[in-house]
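Okay, here's the structure, questions in a sec.
Rest of the complex left out; these chains stay put.
Lettered A and B in written order, each chain numbered from 1.
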Amino acid sequence: MKKFVNDPKQFVPEMLKGIALANPDTITYVPEYNLIMRADAPNNDKVSIIQGSGSGHEPAHVMVVGPGMLDAACPGDVFAAPPSDYVYQTAKLLASDKGVLLLVNNYTGDKMAFEMAQELAEADGIKAATLFINDDVAVQDSLYTVGRRGVAGNFFVMKAVGAKAEEGAELEEVVRVGELVNSVTRTMGIALTACTPPAKGAPLFDLGDDEIEVGVGIHGEPGRRRAKMVGADEIVDELLGAVVPDLPYRPGDRVALMINGLGGTPISELYLLFGIAAQKLADMGITVARSYVGEYCTSLEMAGASLTLVKLDDEIETLLAAPASVVARIF
Amino acid sequence: MAGKLSDVEWVVKDIAQTIVDNETYFGELDAVVGDGDFGFSLARGFEIVLADWDTFDRTDPGVFLQRIAMTVSARIGGTSGPIWGTAILRAGAQLKGKDEFTGEDVVRALRASVDGIKTRGGAELGEKTLLDALVPAIDTLEAELAAGHDARTIVNAVATTAADAAEATASLQAMRGRAAYTGERSIGSVDAGAMAIAVLARHLADAWPA
(Lines give C-alpha, C1' and ligand atoms only; values in the text may rest on other atoms or scores of the structure.)
Protein backbone atom coordinates (compact mmCIF):
# COMPACT_ATOMS: atom_id res chain seq x y z
CA MET A 1 0.00 0.00 0.00
CA LYS A 2 1.35 3.41 -0.99
CA LYS A 3 -0.61 6.27 0.52
CA PHE A 4 0.22 9.62 2.04
CA VAL A 5 -0.31 8.57 5.63
CA ASN A 6 1.61 8.41 8.88
CA ASP A 7 -0.15 6.11 11.38
CA PRO A 8 -3.24 4.63 9.67
CA LYS A 9 -5.14 4.93 12.94
CA GLN A 10 -4.60 8.69 12.81
CA PHE A 11 -5.63 8.99 9.17
CA VAL A 12 -9.01 10.62 9.79
CA PRO A 13 -7.88 12.97 12.60
CA GLU A 14 -4.89 14.15 10.53
CA MET A 15 -7.15 14.83 7.56
CA LEU A 16 -9.52 16.81 9.78
CA LYS A 17 -6.62 18.81 11.14
CA GLY A 18 -5.67 19.67 7.56
CA ILE A 19 -9.20 20.86 6.85
CA ALA A 20 -9.10 23.09 9.89
CA LEU A 21 -5.70 24.55 9.00
CA ALA A 22 -6.87 25.26 5.45
CA ASN A 23 -9.95 27.11 6.77
CA PRO A 24 -8.87 28.78 10.00
CA ASP A 25 -11.53 31.51 9.94
CA THR A 26 -14.55 29.50 8.96
CA ILE A 27 -14.14 25.97 10.29
CA THR A 28 -13.73 24.56 13.80
CA TYR A 29 -12.31 21.09 14.40
CA VAL A 30 -13.29 19.37 17.65
CA PRO A 31 -10.83 16.48 18.07
CA GLU A 32 -12.68 14.87 21.03
CA TYR A 33 -15.63 13.99 18.80
CA ASN A 34 -13.90 13.81 15.40
CA LEU A 35 -16.06 16.74 14.39
CA ILE A 36 -15.85 19.47 11.74
CA MET A 37 -18.27 22.39 12.15
CA ARG A 38 -18.92 25.90 10.90
CA ALA A 39 -17.11 28.29 13.20
CA ASP A 40 -20.29 30.41 13.39
CA ALA A 41 -22.66 27.53 14.24
CA PRO A 42 -25.07 26.96 15.87
CA ASN A 43 -27.38 29.76 14.87
CA ASN A 44 -30.67 29.83 16.78
CA ASP A 45 -32.53 31.25 13.79
CA LYS A 46 -31.57 28.33 11.60
CA VAL A 47 -31.98 24.57 11.67
CA SER A 48 -28.56 22.95 12.13
CA ILE A 49 -27.76 20.35 9.47
CA ILE A 50 -25.50 17.47 10.50
CA GLN A 51 -24.31 14.62 8.35
CA GLY A 52 -22.13 11.76 9.50
CA SER A 53 -20.89 8.62 7.84
CA GLY A 54 -17.77 6.60 7.44
CA SER A 55 -14.73 8.44 6.11
CA GLY A 56 -13.18 7.64 2.75
CA HIS A 57 -15.91 9.36 0.74
CA GLU A 58 -14.36 12.82 0.67
CA PRO A 59 -15.38 15.48 -0.21
CA ALA A 60 -18.50 13.91 1.40
CA HIS A 61 -19.18 14.86 4.09
CA VAL A 62 -16.54 16.78 6.00
CA MET A 63 -15.68 18.95 2.99
CA VAL A 64 -19.24 20.15 2.36
CA VAL A 65 -19.47 21.94 5.70
CA GLY A 66 -20.15 25.63 5.19
CA PRO A 67 -22.88 28.23 4.59
CA GLY A 68 -25.63 26.74 2.43
CA MET A 69 -24.79 23.12 3.18
CA LEU A 70 -23.79 21.34 6.40
CA ASP A 71 -23.32 22.98 9.79
CA ALA A 72 -21.28 20.00 10.94
CA ALA A 73 -20.04 16.60 9.85
CA CYS A 74 -19.10 13.84 12.27
CA PRO A 75 -17.18 11.22 10.33
CA GLY A 76 -16.33 7.74 11.50
CA ASP A 77 -13.18 5.88 10.62
CA VAL A 78 -12.69 4.88 7.01
CA PHE A 79 -15.88 3.08 5.89
CA ALA A 80 -17.23 2.80 9.46
CA ALA A 81 -20.21 4.75 10.77
CA PRO A 82 -19.31 7.19 13.55
CA PRO A 83 -19.86 5.96 17.12
CA SER A 84 -23.30 6.96 18.36
CA ASP A 85 -21.79 8.95 21.20
CA TYR A 86 -19.97 11.25 18.77
CA VAL A 87 -23.17 11.83 16.82
CA TYR A 88 -24.93 12.67 20.07
CA GLN A 89 -22.16 15.05 21.13
CA THR A 90 -22.32 16.71 17.73
CA ALA A 91 -26.08 17.18 18.06
CA LYS A 92 -25.53 18.74 21.49
CA LEU A 93 -22.91 21.17 20.18
CA LEU A 94 -25.07 22.16 17.22
CA ALA A 95 -28.37 22.35 19.12
CA SER A 96 -30.37 25.33 17.91
CA ASP A 97 -33.82 26.67 18.83
CA LYS A 98 -35.01 25.72 15.36
CA GLY A 99 -33.80 22.17 15.78
CA VAL A 100 -31.23 19.78 14.41
CA LEU A 101 -31.54 17.70 11.27
CA LEU A 102 -29.49 14.52 11.20
CA LEU A 103 -28.82 13.33 7.64
CA VAL A 104 -27.97 9.66 7.33
CA ASN A 105 -26.90 7.54 4.41
CA ASN A 106 -29.01 4.43 4.75
CA TYR A 107 -26.60 1.80 6.09
CA THR A 108 -27.14 -0.44 9.12
CA GLY A 109 -24.34 1.08 11.17
CA ASP A 110 -25.16 4.69 10.38
CA LYS A 111 -28.86 4.15 10.96
CA MET A 112 -28.27 2.63 14.40
CA ALA A 113 -25.77 5.27 15.46
CA PHE A 114 -28.02 8.14 14.41
CA GLU A 115 -31.15 6.63 15.92
CA MET A 116 -29.36 6.15 19.24
CA ALA A 117 -28.04 9.72 19.02
CA GLN A 118 -31.45 11.15 18.25
CA GLU A 119 -32.92 9.36 21.26
CA LEU A 120 -30.19 10.70 23.52
CA ALA A 121 -30.50 14.24 22.10
CA GLU A 122 -34.28 14.28 22.50
CA ALA A 123 -33.87 13.10 26.07
CA ASP A 124 -31.81 16.28 26.55
CA GLY A 125 -34.68 18.35 25.17
CA ILE A 126 -33.09 18.96 21.78
CA LYS A 127 -35.49 19.17 18.85
CA ALA A 128 -34.16 16.66 16.35
CA ALA A 129 -35.18 14.86 13.17
CA THR A 130 -33.46 12.19 11.16
CA LEU A 131 -33.62 11.86 7.39
CA PHE A 132 -32.40 8.81 5.50
CA ILE A 133 -30.88 9.01 2.05
CA ASN A 134 -31.19 5.95 -0.19
CA ASP A 135 -30.58 6.79 -3.84
CA ASP A 136 -28.65 3.71 -5.00
CA VAL A 137 -30.64 1.71 -7.56
CA ALA A 138 -28.05 -1.10 -7.59
CA VAL A 139 -29.67 -2.57 -4.49
CA GLN A 140 -33.21 -3.82 -4.74
CA ASP A 141 -35.29 -2.62 -1.85
CA SER A 142 -36.74 -5.40 0.26
CA LEU A 143 -38.50 -6.02 3.53
CA TYR A 144 -35.66 -8.23 4.66
CA THR A 145 -32.79 -5.81 4.32
CA VAL A 146 -31.93 -2.34 5.51
CA GLY A 147 -32.94 -1.17 2.03
CA ARG A 148 -31.20 0.88 -0.59
CA ARG A 149 -27.90 2.58 0.12
CA GLY A 150 -27.19 6.28 0.23
CA VAL A 151 -24.51 7.18 -2.32
CA ALA A 152 -23.52 10.22 -4.41
CA GLY A 153 -27.09 11.52 -4.67
CA ASN A 154 -26.75 12.57 -1.05
CA PHE A 155 -25.08 15.72 -2.38
CA PHE A 156 -28.40 16.98 -3.69
CA VAL A 157 -30.21 16.30 -0.44
CA MET A 158 -27.48 18.09 1.54
CA LYS A 159 -27.59 21.02 -0.88
CA ALA A 160 -31.37 21.34 -0.77
CA VAL A 161 -31.77 21.10 3.01
CA GLY A 162 -28.77 23.40 3.44
CA ALA A 163 -30.38 26.03 1.25
CA LYS A 164 -33.78 25.63 2.92
CA ALA A 165 -32.28 25.91 6.40
CA GLU A 166 -30.38 29.02 5.33
CA GLU A 167 -33.77 30.61 4.48
CA GLY A 168 -34.74 30.19 8.14
CA ALA A 169 -37.30 27.49 7.45
CA GLU A 170 -38.75 25.36 10.27
CA LEU A 171 -37.40 21.86 10.87
CA GLU A 172 -40.51 20.23 9.37
CA GLU A 173 -40.10 22.26 6.18
CA VAL A 174 -36.42 21.37 5.93
CA VAL A 175 -37.25 17.70 6.39
CA ARG A 176 -39.94 17.96 3.73
CA VAL A 177 -37.60 19.28 1.04
CA GLY A 178 -34.97 16.72 2.00
CA GLU A 179 -37.45 13.88 1.61
CA LEU A 180 -38.70 15.40 -1.62
CA VAL A 181 -35.23 15.56 -3.17
CA ASN A 182 -34.35 12.08 -1.94
CA SER A 183 -37.53 10.73 -3.50
CA VAL A 184 -36.62 11.96 -7.00
CA THR A 185 -32.91 11.10 -6.90
CA ARG A 186 -31.40 7.87 -8.26
CA THR A 187 -27.77 6.74 -8.63
CA MET A 188 -25.88 3.82 -10.14
CA GLY A 189 -22.13 3.22 -10.02
CA ILE A 190 -19.44 1.14 -11.70
CA ALA A 191 -15.97 0.35 -10.37
CA LEU A 192 -12.92 -0.30 -12.51
CA THR A 193 -10.61 -1.03 -9.57
CA ALA A 194 -10.89 -1.82 -5.88
CA CYS A 195 -9.70 0.54 -3.15
CA THR A 196 -7.38 0.06 -0.20
CA PRO A 197 -8.43 1.34 3.25
CA PRO A 198 -5.30 2.68 5.00
CA ALA A 199 -5.82 0.51 8.07
CA LYS A 200 -6.28 -2.63 5.98
CA GLY A 201 -3.34 -2.00 3.67
CA ALA A 202 -4.63 -4.24 0.89
CA PRO A 203 -7.36 -3.90 -1.76
CA LEU A 204 -10.86 -4.83 -0.61
CA PHE A 205 -11.49 -7.08 -3.59
CA ASP A 206 -9.76 -8.25 -6.72
CA LEU A 207 -10.84 -7.21 -10.18
CA GLY A 208 -9.26 -8.73 -13.26
CA ASP A 209 -7.51 -6.54 -15.83
CA ASP A 210 -10.59 -6.55 -18.02
CA GLU A 211 -13.27 -6.77 -15.35
CA ILE A 212 -15.59 -4.16 -13.87
CA GLU A 213 -17.95 -4.28 -10.91
CA VAL A 214 -21.43 -3.11 -11.88
CA GLY A 215 -23.49 -1.49 -9.13
CA VAL A 216 -20.60 -1.25 -6.70
CA GLY A 217 -21.14 0.31 -3.27
CA ILE A 218 -19.05 3.20 -2.04
CA HIS A 219 -17.38 1.02 0.59
CA GLY A 220 -16.01 -1.51 -1.81
CA GLU A 221 -19.02 -3.75 -1.29
CA PRO A 222 -19.37 -5.85 -4.41
CA GLY A 223 -22.17 -4.79 -6.73
CA ARG A 224 -24.86 -6.38 -8.84
CA ARG A 225 -22.49 -8.40 -10.93
CA ARG A 226 -19.04 -8.57 -12.40
CA ALA A 227 -18.79 -7.85 -16.12
CA LYS A 228 -16.21 -7.46 -18.86
CA MET A 229 -14.79 -4.00 -19.47
CA VAL A 230 -16.55 -2.22 -22.34
CA GLY A 231 -16.34 1.17 -24.05
CA ALA A 232 -17.62 4.39 -22.49
CA ASP A 233 -20.78 4.37 -24.63
CA GLU A 234 -21.81 0.98 -23.29
CA ILE A 235 -20.93 1.97 -19.73
CA VAL A 236 -23.28 4.93 -19.99
CA ASP A 237 -25.99 2.68 -21.45
CA GLU A 238 -25.61 0.39 -18.45
CA LEU A 239 -25.84 3.27 -15.97
CA LEU A 240 -28.77 5.01 -17.66
CA GLY A 241 -30.46 1.65 -18.17
CA ALA A 242 -30.48 1.14 -14.41
CA VAL A 243 -31.34 4.72 -13.38
CA VAL A 244 -33.86 6.04 -15.92
CA PRO A 245 -36.56 3.34 -15.63
CA ASP A 246 -36.27 3.22 -11.85
CA LEU A 247 -38.07 6.45 -10.94
CA PRO A 248 -38.84 6.54 -13.92
CA TYR A 249 -37.51 9.67 -15.60
CA ARG A 250 -39.69 10.45 -18.61
CA PRO A 251 -39.54 12.45 -21.83
CA GLY A 252 -40.23 16.08 -20.97
CA ASP A 253 -38.58 15.84 -17.56
CA ARG A 254 -35.97 18.39 -16.52
CA VAL A 255 -33.14 16.81 -14.56
CA ALA A 256 -29.86 17.46 -12.82
CA LEU A 257 -27.20 15.06 -14.12
CA MET A 258 -24.18 14.21 -11.99
CA ILE A 259 -21.19 12.17 -13.10
CA ASN A 260 -19.36 11.47 -9.87
CA GLY A 261 -15.83 10.11 -9.76
CA LEU A 262 -15.17 7.36 -7.22
CA GLY A 263 -11.70 8.69 -6.47
CA GLY A 264 -9.17 7.29 -8.93
CA THR A 265 -10.74 8.29 -12.23
CA PRO A 266 -9.44 11.50 -13.84
CA ILE A 267 -11.94 14.30 -14.34
CA SER A 268 -11.24 14.15 -18.09
CA GLU A 269 -12.93 10.74 -18.22
CA LEU A 270 -15.82 12.05 -16.12
CA TYR A 271 -16.49 14.84 -18.62
CA LEU A 272 -16.29 12.29 -21.42
CA LEU A 273 -18.97 10.21 -19.67
CA PHE A 274 -21.01 13.35 -19.00
CA GLY A 275 -21.02 14.28 -22.67
CA ILE A 276 -22.22 10.84 -23.70
CA ALA A 277 -24.90 10.72 -21.00
CA ALA A 278 -26.18 14.23 -21.71
CA GLN A 279 -26.48 13.35 -25.40
CA LYS A 280 -28.33 10.11 -24.72
CA LEU A 281 -30.72 11.84 -22.31
CA ALA A 282 -31.41 14.53 -24.90
CA ASP A 283 -32.18 11.75 -27.37
CA MET A 284 -34.74 10.40 -24.88
CA GLY A 285 -36.36 13.83 -24.61
CA ILE A 286 -35.01 14.45 -21.10
CA THR A 287 -33.51 17.91 -20.54
CA VAL A 288 -30.33 18.25 -18.51
CA ALA A 289 -30.91 21.60 -16.80
CA ARG A 290 -28.14 21.38 -14.19
CA SER A 291 -24.82 19.59 -14.51
CA TYR A 292 -22.36 18.26 -11.96
CA VAL A 293 -19.08 16.64 -12.98
CA GLY A 294 -16.34 15.75 -10.53
CA GLU A 295 -15.80 14.00 -7.24
CA TYR A 296 -18.73 14.31 -4.83
CA CYS A 297 -18.81 10.99 -3.01
CA THR A 298 -15.78 8.77 -3.43
CA SER A 299 -14.51 5.44 -2.31
CA LEU A 300 -10.91 6.35 -1.49
CA GLU A 301 -8.85 5.88 -4.68
CA MET A 302 -11.25 3.54 -6.44
CA ALA A 303 -11.34 4.05 -10.20
CA GLY A 304 -14.93 4.26 -11.33
CA ALA A 305 -17.89 6.56 -11.61
CA SER A 306 -21.52 6.88 -10.71
CA LEU A 307 -24.35 8.57 -12.55
CA THR A 308 -27.09 10.41 -10.64
CA LEU A 309 -30.31 11.94 -11.92
CA VAL A 310 -32.52 14.31 -9.95
CA LYS A 311 -35.93 15.14 -11.35
CA LEU A 312 -36.29 18.89 -11.03
CA ASP A 313 -39.22 21.12 -10.27
CA ASP A 314 -39.06 24.86 -9.62
CA GLU A 315 -38.62 24.41 -5.88
CA ILE A 316 -35.77 21.93 -6.16
CA GLU A 317 -34.07 23.88 -8.92
CA THR A 318 -34.11 27.06 -6.83
CA LEU A 319 -32.63 25.26 -3.82
CA LEU A 320 -29.89 23.64 -5.92
CA ALA A 321 -29.03 26.99 -7.48
CA ALA A 322 -28.84 28.86 -4.16
CA PRO A 323 -25.37 30.07 -3.19
CA ALA A 324 -23.23 27.93 -0.91
CA SER A 325 -19.61 27.93 0.06
CA VAL A 326 -17.97 24.87 1.56
CA VAL A 327 -14.58 23.49 2.53
CA ALA A 328 -14.12 21.95 -0.92
CA ARG A 329 -13.37 24.85 -3.26
CA ILE A 330 -11.11 25.89 -6.09
CA PHE A 331 -10.11 29.46 -5.25
CA MET B 1 -21.01 -23.01 39.31
CA ALA B 2 -21.10 -19.54 40.81
CA GLY B 3 -19.37 -16.46 39.43
CA LYS B 4 -18.22 -13.12 40.78
CA LEU B 5 -16.75 -9.83 39.56
CA SER B 6 -13.26 -11.23 39.05
CA ASP B 7 -14.65 -13.90 36.68
CA VAL B 8 -16.38 -11.26 34.59
CA GLU B 9 -13.19 -9.21 34.56
CA TRP B 10 -11.21 -12.22 33.37
CA VAL B 11 -13.69 -12.98 30.58
CA VAL B 12 -13.92 -9.38 29.37
CA LYS B 13 -10.15 -8.99 29.38
CA ASP B 14 -9.67 -12.22 27.44
CA ILE B 15 -12.27 -11.17 24.88
CA ALA B 16 -10.75 -7.69 24.55
CA GLN B 17 -7.26 -9.08 24.06
CA THR B 18 -8.42 -11.68 21.54
CA ILE B 19 -10.20 -8.96 19.56
CA VAL B 20 -7.08 -6.79 19.48
CA ASP B 21 -4.96 -9.78 18.46
CA ASN B 22 -7.35 -10.72 15.63
CA GLU B 23 -7.76 -7.27 14.08
CA THR B 24 -6.32 -8.32 10.74
CA TYR B 25 -8.11 -11.66 10.57
CA PHE B 26 -11.49 -10.17 11.42
CA GLY B 27 -10.95 -7.45 8.83
CA GLU B 28 -10.15 -10.00 6.16
CA LEU B 29 -13.30 -11.95 6.96
CA ASP B 30 -15.35 -8.75 6.55
CA ALA B 31 -13.63 -7.87 3.27
CA VAL B 32 -14.92 -10.96 1.45
CA VAL B 33 -18.42 -9.59 0.96
CA GLY B 34 -18.38 -6.63 3.39
CA ASP B 35 -16.17 -3.56 3.63
CA GLY B 36 -13.26 -4.87 5.65
CA ASP B 37 -13.52 -2.56 8.66
CA PHE B 38 -14.90 -5.01 11.21
CA GLY B 39 -11.49 -5.88 12.71
CA PHE B 40 -10.39 -2.26 12.82
CA SER B 41 -13.62 -1.06 14.45
CA LEU B 42 -13.66 -3.71 17.18
CA ALA B 43 -9.95 -3.40 17.88
CA ARG B 44 -10.01 0.39 18.24
CA GLY B 45 -12.78 0.11 20.85
CA PHE B 46 -11.44 -2.82 22.89
CA GLU B 47 -7.96 -1.30 22.79
CA ILE B 48 -9.43 1.53 24.84
CA VAL B 49 -11.15 -0.95 27.13
CA LEU B 50 -7.72 -2.41 27.86
CA ALA B 51 -6.04 0.98 28.15
CA ASP B 52 -8.66 2.31 30.57
CA TRP B 53 -8.92 -1.06 32.36
CA ASP B 54 -8.31 0.20 35.86
CA THR B 55 -10.76 3.11 35.64
CA PHE B 56 -14.05 1.22 35.22
CA ASP B 57 -16.56 1.28 38.08
CA ARG B 58 -16.49 -2.18 39.72
CA THR B 59 -19.45 -1.82 42.13
CA ASP B 60 -20.70 -5.18 40.93
CA PRO B 61 -20.42 -7.36 37.76
CA GLY B 62 -23.43 -5.66 36.19
CA VAL B 63 -22.20 -2.11 36.71
CA PHE B 64 -18.78 -3.14 35.42
CA LEU B 65 -20.30 -4.52 32.19
CA GLN B 66 -22.40 -1.38 31.74
CA ARG B 67 -19.28 0.81 31.92
CA ILE B 68 -17.52 -1.40 29.41
CA ALA B 69 -20.59 -1.14 27.17
CA MET B 70 -20.51 2.66 27.32
CA THR B 71 -16.90 2.73 26.16
CA VAL B 72 -17.67 0.29 23.37
CA SER B 73 -20.70 2.33 22.25
CA ALA B 74 -18.84 5.59 22.43
CA ARG B 75 -15.70 4.50 20.65
CA ILE B 76 -16.65 1.82 18.15
CA GLY B 77 -18.22 2.92 14.90
CA GLY B 78 -19.75 0.90 12.10
CA THR B 79 -22.48 -1.61 12.79
CA SER B 80 -20.44 -3.21 15.50
CA GLY B 81 -20.43 -0.29 17.94
CA PRO B 82 -24.19 -0.22 18.47
CA ILE B 83 -24.52 -4.03 18.23
CA TRP B 84 -21.75 -4.97 20.65
CA GLY B 85 -22.44 -2.00 22.90
CA THR B 86 -26.12 -2.90 23.19
CA ALA B 87 -25.29 -6.57 23.78
CA ILE B 88 -22.92 -5.83 26.65
CA LEU B 89 -25.23 -3.19 28.13
CA ARG B 90 -28.18 -5.58 28.25
CA ALA B 91 -26.08 -8.35 29.78
CA GLY B 92 -24.90 -5.90 32.42
CA ALA B 93 -28.47 -4.98 33.30
CA GLN B 94 -29.17 -8.65 34.14
CA LEU B 95 -26.17 -8.94 36.46
CA LYS B 96 -26.66 -5.61 38.17
CA GLY B 97 -26.78 -5.79 41.96
CA LYS B 98 -25.54 -9.39 42.01
CA ASP B 99 -22.21 -9.79 43.72
CA GLU B 100 -22.45 -13.48 42.94
CA PHE B 101 -24.27 -15.01 39.97
CA THR B 102 -25.11 -18.48 38.74
CA GLY B 103 -24.73 -20.21 35.40
CA GLU B 104 -28.42 -19.61 34.83
CA ASP B 105 -27.87 -15.88 35.43
CA VAL B 106 -25.25 -15.98 32.69
CA VAL B 107 -27.67 -17.64 30.29
CA ARG B 108 -30.31 -15.03 31.16
CA ALA B 109 -27.78 -12.22 30.60
CA LEU B 110 -26.75 -13.60 27.21
CA ARG B 111 -30.39 -14.06 26.15
CA ALA B 112 -30.88 -10.40 27.01
CA SER B 113 -27.91 -9.56 24.80
CA VAL B 114 -29.49 -11.44 21.93
CA ASP B 115 -32.76 -9.57 22.37
CA GLY B 116 -30.86 -6.30 22.43
CA ILE B 117 -29.03 -7.14 19.22
CA LYS B 118 -32.30 -8.08 17.54
CA THR B 119 -33.99 -4.86 18.61
CA ARG B 120 -31.07 -2.71 17.60
CA GLY B 121 -30.37 -4.24 14.21
CA GLY B 122 -33.66 -5.89 13.29
CA ALA B 123 -32.00 -9.19 12.48
CA GLU B 124 -33.44 -12.65 13.05
CA LEU B 125 -31.72 -16.02 13.20
CA GLY B 126 -30.65 -17.33 9.81
CA GLU B 127 -29.90 -13.90 8.34
CA LYS B 128 -26.16 -14.47 8.48
CA THR B 129 -25.07 -12.33 11.41
CA LEU B 130 -23.23 -12.97 14.63
CA LEU B 131 -26.56 -14.15 16.06
CA ASP B 132 -26.16 -17.36 14.06
CA ALA B 133 -23.15 -18.32 16.18
CA LEU B 134 -24.19 -16.62 19.41
CA VAL B 135 -27.64 -18.20 19.81
CA PRO B 136 -26.58 -21.85 19.26
CA ALA B 137 -23.65 -21.24 21.63
CA ILE B 138 -26.04 -20.02 24.35
CA ASP B 139 -28.32 -23.01 23.71
CA THR B 140 -25.37 -25.32 24.29
CA LEU B 141 -24.38 -23.42 27.42
CA GLU B 142 -27.88 -23.84 28.80
CA ALA B 143 -28.04 -27.56 27.99
CA GLU B 144 -24.59 -28.27 29.41
CA LEU B 145 -25.42 -26.43 32.62
CA ALA B 146 -28.65 -28.44 32.92
CA ALA B 147 -26.65 -31.63 32.37
CA GLY B 148 -24.46 -30.60 35.31
CA HIS B 149 -21.15 -30.79 33.46
CA ASP B 150 -18.00 -29.16 34.88
CA ALA B 151 -16.91 -25.71 33.76
CA ARG B 152 -14.08 -26.83 31.42
CA THR B 153 -16.36 -29.29 29.67
CA ILE B 154 -19.02 -26.64 29.30
CA VAL B 155 -16.82 -23.92 27.79
CA ASN B 156 -15.32 -26.45 25.39
CA ALA B 157 -18.75 -27.57 24.26
CA VAL B 158 -19.82 -23.94 23.81
CA ALA B 159 -16.72 -23.18 21.72
CA THR B 160 -17.30 -26.24 19.55
CA THR B 161 -20.92 -25.28 18.92
CA ALA B 162 -19.93 -21.70 18.10
CA ALA B 163 -17.29 -22.91 15.65
CA ASP B 164 -19.67 -25.29 13.88
CA ALA B 165 -22.40 -22.67 13.76
CA ALA B 166 -20.02 -20.04 12.41
CA GLU B 167 -18.83 -22.41 9.69
CA ALA B 168 -22.45 -23.14 8.84
CA THR B 169 -23.14 -19.47 8.10
CA ALA B 170 -21.27 -20.02 4.82
CA SER B 171 -24.40 -21.62 3.37
CA LEU B 172 -26.61 -18.66 4.35
CA GLN B 173 -27.46 -15.63 2.26
CA ALA B 174 -26.74 -12.37 4.07
CA MET B 175 -29.87 -10.36 4.82
CA ARG B 176 -28.36 -7.74 7.11
CA GLY B 177 -25.39 -5.40 7.07
CA ARG B 178 -23.34 -4.50 4.07
CA ALA B 179 -22.90 -8.11 3.04
CA ALA B 180 -26.61 -8.20 2.21
CA TYR B 181 -26.02 -5.93 -0.79
CA THR B 182 -24.25 -8.74 -2.57
CA GLY B 183 -27.35 -10.95 -2.44
CA GLU B 184 -26.63 -14.52 -3.53
CA ARG B 185 -22.94 -13.77 -3.87
CA SER B 186 -22.70 -13.72 -0.07
CA ILE B 187 -23.37 -17.47 -0.05
CA GLY B 188 -20.16 -19.46 0.21
CA SER B 189 -18.23 -17.40 2.73
CA VAL B 190 -18.69 -17.31 6.50
CA ASP B 191 -20.07 -14.28 8.34
CA ALA B 192 -17.38 -12.17 9.94
CA GLY B 193 -19.35 -11.47 13.12
CA ALA B 194 -20.29 -15.11 13.62
CA MET B 195 -16.70 -16.20 13.09
CA ALA B 196 -15.56 -13.62 15.63
CA ILE B 197 -17.92 -15.15 18.21
CA ALA B 198 -16.40 -18.57 17.47
CA VAL B 199 -12.83 -17.28 17.81
CA LEU B 200 -13.64 -15.53 21.11
CA ALA B 201 -15.37 -18.65 22.49
CA ARG B 202 -12.47 -20.89 21.46
CA HIS B 203 -9.93 -18.59 23.09
CA LEU B 204 -11.96 -18.44 26.31
CA ALA B 205 -12.18 -22.24 26.40
CA ASP B 206 -8.46 -22.73 25.75
CA ALA B 207 -7.46 -20.14 28.33
CA TRP B 208 -10.03 -21.25 30.92
CA PRO B 209 -8.25 -21.68 34.28
CA ALA B 210 -7.86 -25.35 35.27
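Please note the rule applied: a contact is a pair of C-beta atoms (placed from the backbone, for glycine too) under 8 Å apart; a residue touches a chain by one contact, two chains touch by 3 or more.
All values derive from a computational prediction rather than experimental measurement.
Asker: Could you spell out the copy numbers for the whole complex in terms of the labels on screen?
Answerer: A x2, B x2
Just so it is clear, only the chains that are shown with their structure count from here on.
Asker: What whole-Å value do you get for the distance between subunit A and subunit B if each is reduced to the mean of its CA atoms?
Answerer: For subunit A versus subunit B, the centre distance works out to 32 Å.
Asker: Touching subunit A in the complex: which residues of subunit B?
Answerer: 27, 31, 33-37, 40-41, 44, 73-83, 85, 120-122, 127, 175-182, 185
Asker: Spell out the residues on subunit A that touch subunit B in their complex, using ranges where they run on.
Answerer: Counting only subunit A, the residues touching subunit B are 9, 54, 76-86, 107-109, 112-113, 116, 138-139, 144-146, 149, 197, 199-200, 204-205, 217, 219-223.
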